[in-house]
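Next up is a structure, given as structure tokens.
Just one protein chain is left out here, and the rest sit where they should.
Chain naming follows the written order as A, B and C, and within any one chain the residues start at number 1.
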Amino acid sequence: MIEGLSVTLTHYLIVGAVIFGFGTVIALSKRNAVAVLMGVELMLNAVNLTLVAFSRFSSAFPQGEEPLAGHVFVVFVLTVAAAEAAVALAMAVLVYRQRETVDLDRINLLHG
Amino acid sequence: MSAEAPRPATPMARQILEHRSLLSRARALPGEARFVLAVLTLGALVTGAGIGFLVVTGQLDGRWYDIRDLGNATAHFRDWTQRQGIDSSVPYLVTGLLGGIGILSLVGGWLVIGVWAERRLIAKFQIRQGPNRVGPFGLLQPLADAVKLLQKEVLIPIGADKLLFFLPPILIFIPAMLGWGPVPWAPKMSYADLNVGVVYTIAISSLGVLAVFLAGWSSNNHYALLGAMRTVAMMVSYEIPISISLLAVVLFTGSLQLSDIVAWQAQHYIWMIVLLPFGAFTFLFASTAEINRTPNDIGEAESEIVAGFHTEYSGMKAGLFLAVELGNALLVGAMMSTFFLGGYSLFGLEEWVPGYLIMGAKTFLVYFGFVWLRATLPRFRLDQLMAFAWKFLIPLSIIQLLFVAVESMLIVQSGLPGIVTIGGSVIINAGLTVIGVRAWANAIGYSPKEMASPPIMTNGVGGLRAAEQIRAAS
Amino acid sequence: MTTVNEPYVLNIGPQHPSTHGVFRLRVVMDGEVIRDLDMIVGYLHRSMEKLAEERTYTQNIPFTDRADYLAAMSNNLGVCLAVERLAGVEVPERASYLRVIFAELQRIASHAMANGTLVSDAGAWQTPLLYMFREREKILDLFEMTCGARLTTNYMRIGGVAFDPPPEFWSALQELLDEMPTRIDEYASLVVDSEIFLARTRNVGVISAADAINGSLVGPALRGSGVPWDLRKAEPYCVYDRMNFEVPVGRHGDVYDRFMVRLEETRQSVEIIKQAVAQIPDGPHKTDIPLALRPPPGEVYGRVEGPRGELGFYVVSDGTPAPYRFHIRAPSLINLSLLREMAVGVSLPDAVVALGSLDIVVGDIDR
Partner (left out) sequence: MESPGIILAFWVLSAITVAGCAMVLVAKNLVHALVFLVLAFLGMAGLFLTLSADFIAVAQVLIYAGSIAVLMVFAIMLTPLAARDNANSLYLLPALASGLGIAAIVSFVALVTPWGELQGDALAQNDPPTTVAIIGDLLLGRYVLAFEVASILLFFALLGAIVLVQERGSRESQ
């Protein structure tokens, strides 16, 4: 309807980029291991958004050689994210049992 | 009452004795009222016969006034707007809004009736009267309760997390309402007939967990936190058997769409509960765990942790939690009847009776089952429930899934008549259920009959030595 | 390597659905498991024993109604037996039979309450409780017919009972006795074979026979542990030596056994009442005693088998109308002391069920 407001691939890519940026900041700056994991999940999510957007806007969508390949990629990313979250949180709990903290700044045994 | 009979023991007993049945009350009606009632009955019969004639001659199928399926009306509305040249988003908006209001008011009304029905039914189970003062048969009791709850002060405990304490009653309400979206009420009557209805249902049901956790965590109360963690652990565990049992249904029907699942059952003249008895049991049992109802209501086990995660809530916030609990029971009833009890279909009767009435009746049947369970059974312990899910339900569901995969392949690809393949599946699954459950129970060493031993009757008297003698003798 | 946790202190009570009164448990938990448990009593203390030293012996009988308010008849009986022995008062035979009938009716009513609340503690939404209340209601009506009160009866007197039951009492009692076995069967069919109830109570809260004796456990809790000790057999009072009945004892000493012992005792009580009704002679229901009874100086310990176990009254007289010392040995308090052994190391639901199986009455604990 309104010409300037029509949503294009670029919009989705920019939203993905912004979310990825937030994810990066959270993953790099937080001290709690669980919070770091939140950042990582956000980054994965941003990538998912980009993949689905490409898949949707690709002209090869319904009849091309790779119909919905982006969606399949997202399914795999989801799988990996679930696996990663399970193992990472298990590790956080394990570290907590050893050190009574999940503060990544204080987990510095190899720091020398 | 005869003269020598003892006087009624208590006021309650007196009331029960003096209580007249509905029939005797009807006999005592005055003549005018009887006449009016007779005219009304006659009118209803004539109208019914007229509708029956229309149905038989097929003059009703697909018309907008075909009230057997409200989906017809919306479809006609959509066509009409298209012919008028109105933008296609308008009819979607209008029907979406109307449907949303419809679902909200339907569920809201059902909640009111459900509260009343549950209390009356449990009272009957418990040889009591139940609410019978406010309105006819006490029907207005839930409204009176709601007014009472609204008047109550909303307390915020000291040390509570203000924001997160405020949110959960609202948060828990959203998935409870969203869950009604894909439920098919009639062949074309469904608020949002999603392609991925089954996955949607599972996903929505997993959202309530967070609200429960937040309610328990933000209350700053030990009972609440215990209840919240119990509920979260249960919901996470029991989502897996629910998903697997629904997967078995999907394997047979070959569609994730809820209306397709019902259509498959109507078309093959079979209910999934016959085809998948173990799946239906898994779904029902796991659902009681998910929605915190007896025998799995450990999340709000009254005798242990007072009210669980909503211990600290008062006023209408507590009322919302209770309403959602009840609404979830109705939702599970709707899901159960969709997936396992044939949904709106009833072996051809849906041609005559509106599908949504059949669906509602089935939903209420399942709900009645929940009430019955609640009035009868004690409660499991947390570790027992966890063990039941992980050691019993999940392995057996996976084994059943393997069999179902083969059976569904045979049904689709073998080319044999349906009566052979589906009938064979019924027999195989029933046998598998019986054998599997028994074998698994033996394998994990469960034998309830040995556990129930009556006490030893004795005439002797003594201390420790006598105790040992008695034990040795028995 | 264990999980590092904050000490998680849960205050169960003073107001909590499963403490059956105002009584508090201070529980230290690790997750769902109880690590330590404190019982804090005294919220209902009414200083009964001290008050009794200022009143005559007959005036003290109503106090005992309020001690164990679910078994007022048994409490009345206990104090009357003690004072009668101290003062050497003869009791007419009809009164002894009436006492047996009412004490056994009280036992049925109290066990109904105990078993019902135990199943409620296990999570059944009060249905078993209300099923048993149906019979309890009729028993309380019988009490009302006879002495005008339902709960705090104040029926027994030193030297007999206060009133002879009215004529309609006997027909109502007969009706109750006739229907009682089927009612108990109905109730049992609801609970006894329920696999959930079995899973919740079997091997939960186990007390061995030796532990039970060392902890001076009494009543159904002791018999649930397998020790055949019933004062009605061991030291027959009133006319129990003329009655023919059996004592149920448990096999494992767990919650389920205690439940079953209570259920069987209900059946035996019905049998006892039937025999008593058949044997009861005509005659006076009371011997007259002076209004201010002055027993000779001395001391006596009278005990009866109440619904909760051995209920003892230690009475010291100095020759005045008021007792010099009036001590109540309350079964609930002493049974409760074993809760700690049962609850530490098990999960919270098990502890709640174990507490329910001890059948405490807070009035009896605090007095």
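In the analysis below, a residue touches a chain if its C-beta (ideal position, glycine included) is under 8 Å from a C-beta of that chain, and two chains touch if they have at least 3 such contacts.
Every value quoted in this text rests on a predicted model; they were computed, and no experiment measured them.
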Using the touch definition from the top, which of B:Val232, B:Leu326 or B:Leu341 touches the missing chain? B:Val232
Return the single residue from B:Gln82, B:Asn195 or B:Asn459 that touches the missing chain. B:Asn195
Which chain A residues touch the hidden chain? 1-2, 5-35, 37-39, 41-42, 45, 48-49, 52-59, 61-62, 67-69, 71-72, 74-76, 78-87, 89-94, 96, 100-105
What is the set of chain B residues that contact the non-displayed chain in the whole complex? 89, 92, 161, 163-164, 167, 194-196, 199-200, 202-204, 206-207, 209-210, 213-214, 217-218, 229, 232, 236, 239, 256
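We take it that only the chains that are shown with their structure count from here on.
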Taking the mean of all protein CA atoms as the centre, name the chain whose own CA mean is closest to it. B
Chain A-chain C separation of Cα centroids, rounded to whole Å: 65
Distance-wise, how many Å sit between the C-alpha centres of chain B and chain C, to the nearest whole number? 42
Provide the list of chain C residues touching at least two other chains, using ranges where the numbers run on. none
Counting only residues that touch at least two other chains, what does the list for chain B look like? none
Mind pulling up the chain C residues that touch chain B in the complex? 8-10, 16-18, 32, 119-127, 130-131, 134, 137-138, 141, 168, 171-172, 175, 190, 192-200, 202, 209-210, 213, 223-230, 233-234, 246-251, 256-257, 260-261, 264, 347-350, 352, 356
In the complex with chain C, residue positions of chain B that touch it: 4, 6, 9-10, 12-13, 122, 125-128, 222-223, 226, 230, 294-295, 297-298, 301-306, 374-384, 448, 451-464, 466-468, 470-471, 474
